[in-house]
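Note that one protein chain of the assembly has been removed; the remaining protein chains are unaltered in position.
Order as written gives the chain letters A and B; numbering starts at 1 within each chain.
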Amino acid sequence: MHEEIAVAGFGGQGVLFVGRLLAEASLLEGREVVWMPSYGAEKRGGTVWCNVTISDEKIGDLFITRPTAAIAMNPASLVKLEPAMKSGGLLVVNQSLVPSKVSREDIRVVYVPANDLATELGDDSVGNLVTLGALVTGCPVVSTSSIIAVMDNLLPKNQRRLEINKRALSKGCAWTQGN
Amino acid sequence: MTKFSISELDTVLYHRPESLEDYPFHFCPGCGHGIVFRLIAEIVDELNIKERAVCVACVGCSVNSYHYFNFDGLESAHGRAPAVATAIKRCHPHLVPFTYQGDGDLAAIGTAEIVHACARGENITTIFVNNAVYGMTGGQMAPTTLVGMYSTSTPGGRKPSLSGYPIRVCEMLSTLDGTAYVARVSVHNPAAVRKTKQAIKLAFRTQLANLGMSLVEVLSPCPVNWRLEPVKALEWLVKHMLPQYPLGEFKVIEAVAALKKGDRLCTKK
Partner (left out) sequence: MSKKTLMAGNIAIAEGAILAGCQAYFGYPITPQNEILEHMSKRMPEEGRVFVQTESELAAINMVYGAAAAGCRAMTSTSSPGFSLEQEGISYMSGAELPGVIVNVMRGGPGLGNIGGAQGDYFQSAKGGGHGDYRVINLAPASVQEMMDLTMLAFELADKYRNPVVVLADGFLGQAMEPVVMREPVTELPSKPWAITGALGRAKNIINSFEMDPVNFPPRVKLLLRKFKKMRRNEVRYEGLNLGDASLVIVAYGSASRSALTAMKMARQEGIPVGLLRPITLFPFPYEALSNLAQRINDFLVAELSSGQFIEDVKLAVGLDKRVALVNQYGGVPLLAEEILEAIEKMIKQPVGG
């Protein structure tokens, strides 16, 4: 397998963390992986992205240009991601913040009201986990059980955070399944 | 709230200074740099020196200074702004160069340059913004970071046994005979901002009167790197920075004192 995943949104939306979870989960599953963040003088509130390449082979390029799967957390990232997507790829759109629809017909799209679903869980900061659940259900680049194992590892001290993250993840999974 | 348009008002009370470009500041929410920029622009307008003013930008969050001001400006290498300003003033004495420097820029990598500009008594002005961290690079310890204060390179807070003590720049530089005017001000509330304006204006007038080196240190909040909300950051500044960095004038040579007559200025607390 060889997947190139892009995650983009506002700073503070947990974009880098989602990428990190994907990367750690792939490593757990014994694959080669590269996690590459955008970095720069972007101040808080600016657009942030990261890409994750997952492969069975040694990975070359640190950057990706044609994502096979992607998450657009805010309107600006959809504008960038839509034309870049590889034909047949899966694009998860955070409907809570992105009002527009995707016009390309050669890609799969999941619209998920991530922030609203997160708010239902009582913490609107876990919208990122909702979109991650939606992504891995539509395009199984890693298993949800690997993601959960990674979270157990990364957040051992924060049980409350861990629990709500897990619930958000499964809410995202269910959303894609139900649509 | 009542709505009214500018035309309904008799007088415009507040407008963009001519010396300030219509160019969005890139600063984080609650940052103090923007206030200081505006004050400098107002002062340059009031002193009518837009055609002579030169902003020597440093390397730090204020690196883009020359984009904000509507007069000449240039970049300098990290810490070297006083050397660059010295050369500009010596080559063109009618110009009014000022450096705009952060605490990392002025009090760490550029300590030699600022000390020797002061020692030579260069007839330039330095605006020194002290936010107690390296803002641009992500909140590492600065020479002005308080003892016990968190930064990204002092895990658990600054420990004197490991990283020494904060530098009080005004106190240090005012011992040098070449300095004519040295003051520390702050931007934590409107009254303090007004005093800041008076001090910076006097610094420029010191240069215009050829009286020697003038330096104004401005205590300024950095909410993002302090990990505080903007209003909390102002409270933090008052509570923690003011005791370490008392406001006031540290050097006012007689000729500057004479200039001051007629002006109301901040007095040493």
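FYI, a residue touches a chain if its C-beta (ideal position, glycine included) is under 8 Å from a C-beta of that chain, and two chains touch if they have at least 3 such contacts.
Owing to the predicted nature of the structure, the values given are computational and were not obtained by experimental measurement.
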>> Among B:V44, B:V96, B:A117 or B:M141, exactly one should touch the missing chain; which is it?
In response: B:M141
>> Touch as defined at the start, partner being the missing chain; which of B:L47, B:A77 or B:M172 qualifies?
In response: B:A77
> Residues of chain B in contact with the chain that isn't shown?
Replying inline: 59, 63, 75, 77-79, 104, 108-109, 111, 134, 136-138, 140-141, 143, 152-155, 162-163
> So that we can see where the missing chain sits, which residues of chain A does it touch?
Replying inline: 20, 23-24, 27, 30, 32-37, 39-41, 58-63, 65
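In the analysis below, only the chains that are shown with their structure count from here on.
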> With chain centres defined as C-alpha means, what is the inter-centre distance between chain A and chain B in Å?
Replying inline: 43
